[in-house]
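Quick one: the structure is below, questions incoming.
Every protein chain but one is kept in place in this view of the complex.
Chain naming follows the written order as A, B and C, and within any one chain the residues start at number 1.
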Amino acid sequence: MNLFLSQISAIVWKDFVTELKTRELLSAMFIFALLVILIFIFSVNLSVVKANEVGPGILWVAFLFSGTIGLNRSFMLEKENGCLMGLILVPADRTAIYFGKLISNFVFLSIMELFILPLFMIFFNIDLLAHLLPLLLVIFLGTLGFCALGTLLSSLASNLKTREIMLPILLYPLLVPIVIGVVRMTGQVLAGEPLSEMMNWIGLTASFDIIYIGVSIMTIDHILEE
Amino acid sequence: MDNLGFLFAANAFVWGGIIYYVYTLKQRNRALEKDLELLKETLSKEG
Amino acid sequence: MSSDEIEENEEEGNILVWLTGLVFLAAMIAIFIYVPTEKTEGVVQRIMYFHIPCAWLSFFAFFVVFICSILFLWKKDREWDIYSHASAEIGVIFCSLVLITGPIWAKPIWGAWWVWDARLTSTLILWLIYVSYLMLRAQSDAGSMRARYAAVLGIVGFLDIPLIHFSVLWWRAFHPQPKVITSEGIGKGMDPTMLATLGISLCAFTLLYFLLMGVRVRQEKLKDEIDRLKREKIYSS
Partner (left out) sequence: MVDNHNPSDSAIEVRDLRKEFGVLKAVDGISFDLKRGEFLSVFGPNGAGKTTLIKILAGLTRPSFGTARVAGYEVEEGKSEMRREIGVISHSTALYADLTPMENLIFLGKMYGLERPKESALMVLEDVGLAPRRNDRVRTFSRGMLQRLSIARAILHDPSILFLDEPFTGLDIHASNVLKEQLQALHNKKRTILMTTHDISCGLEMCDKVALQVMGRFAFFEDVEEVSKENFETMYFDAVRNNQFTMGIRNS
């Protein structure tokens, strides 16, 4: 068990050292998310539509699109020079590799989201600070679900010739429940509703997270096989 | 209410879809048969 | 496969062809002659006798994909891979027919081709999931990798269906719109003749599924056999 945990932390450590040296992933994700938000601002007329109504959707589209970039990049790193094969050779449980990648994807995406949130607050003139805790909970649930399924599918797509195209095609239809759930919850949180009003959505998103982490644990053996 | 056109269209699409699929199946079968013929030919030439 | 087995299979196949044809004939007679025209919706309601069986068939096909995917990962037998491939293909075809006949029915009844009703939306997403399944198969080379990946997606995709269903249902519930039709409206208070017609049609389409599956699976096995012969020929030379 101890080895299992230290293997997970070794993978996360390795991803962080790489990121500290290259600074490619976070900056790319951040700029991309910013661009998505800008393009949406230009495409809707903010003097007609209420910022509170379109804001949550735009925010999450930005998160998901730039998250997809992050997933692609993260498994590109492993595919380059056949590192993934080297990782499979190690006497580690495959789930350790899955959790290591899941955690580092999750942490990178969360850091990027924390940078985007203040800008979102300024651009849309929405006061996030008043509902910060419930908002963070919603973002946590959504990001975890996205990374749970995304890590599984990107390890699968990384072996395809057309991996950059196939990842979103495989991922987005399956993400529909999460997208609907988090956008609705974010909207309600920003409107000042308490979390107890949206227990069904929280339950749905949490069960998405649990189901996909469970399925990944059961199927990752079959994906990480040469 | 006379919407026979809609009924006809829906019906046509369903049948068209099924027939199209059967047609592609036929096509694939034909390709396989051709392949098989070629194989037999080369085998008999060698044997 | 020995030649006897092939013959036997062919005989069974012929019986299935005739049976399917007969039931389809009966279904056609029932749909266009026997069943009375519905009062409020008019003749368009007859589309339902195609629409519902198509939907049933595609859901059933996707369920088969799910089961066969699990069995594949468990047994690692190419047989299950062939079944899930064939079933997914047929499922996508009929899911497309559902998505085409749905709007054709909706236009005269609801006044719009497409309404973001819960069922329509989830059917569309389902269609997307299984199209991406077929794309994944097309994108990877034949071999155990393709089969394993497809099986994982077959499982992941099917488990998503209940989540999609609830999310789409609640999504609409929060935007109350004038409900043109309740989702149960079709089945409620149905005339027995209508129910019988629907039943016959369901039978016909289910038979058609097994017929198509049989053809598709046999095809795939024949392809394997040809490849095997080719390789053996190469080996002997």
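Going forward, a contact is a pair of C-beta atoms (placed from the backbone, for glycine too) under 8 Å apart; a residue touches a chain by one contact, two chains touch by 3 or more.
The model shown is predicted, which means the values in this text are computed figures rather than measured ones.
Student: Considering the full assembly, with which of the depicted chains is the omitted chain in contact?
Tutor: Those shown chains that the absent chain touches are A, C.
Student: Which candidate, A:Ile31, A:Val49 or A:Ile88, sits in contact with the chain we can't see?
Tutor: Of the candidates A:Ile31, A:Val49 or A:Ile88, A:Ile88 is in touch with the missing chain.
Student: Please give every residue of subunit C in contact with the chain that is not shown.
Tutor: 76, 78, 81, 142-144, 147, 224-225, 227-228, 230-231, 233-235, 237
Student: Hey, which subunit A residues sit against the chain that's not shown?
Tutor: 3, 6-7, 10-11, 13-14, 17-18, 21-22, 77, 80-83, 85-92, 225-226
Keep this in mind: only the chains that are shown with their structure count from here on.
Student: On a C-alpha centroid basis, what's the spacing between subunit A and subunit C, in Å?
Tutor: Each chain's C-alpha centroid was found; their separation is 32 Å.
Student: For subunit B, which residues count as touching subunit C in their complex?
Tutor: Touch list, subunit B to subunit C: 1-4, 6-7, 9-11, 13-14, 17-18, 21-22, 25, 28-29, 32, 35-36, 39, 42-43, 46.
Student: Over in the complex, which subunit A residues touch subunit C? Could you list them?
Tutor: Against subunit C, subunit A makes touches at 149, 152-153, 156, 159-162, 166, 169-170, 172-174, 176-177, 180-181, 184, 200-201, 204, 207-208, 211-212, 215, 219, 222-223, 225.
Student: Taking the complex as given, what residues does subunit C use to touch subunit A?
Tutor: For this pair, the touching residues of subunit C are 73, 125, 128-129, 132, 135-136, 139-140, 145, 148-149, 151-153, 155-157, 159-160, 163-164, 166-168, 170-171, 174.
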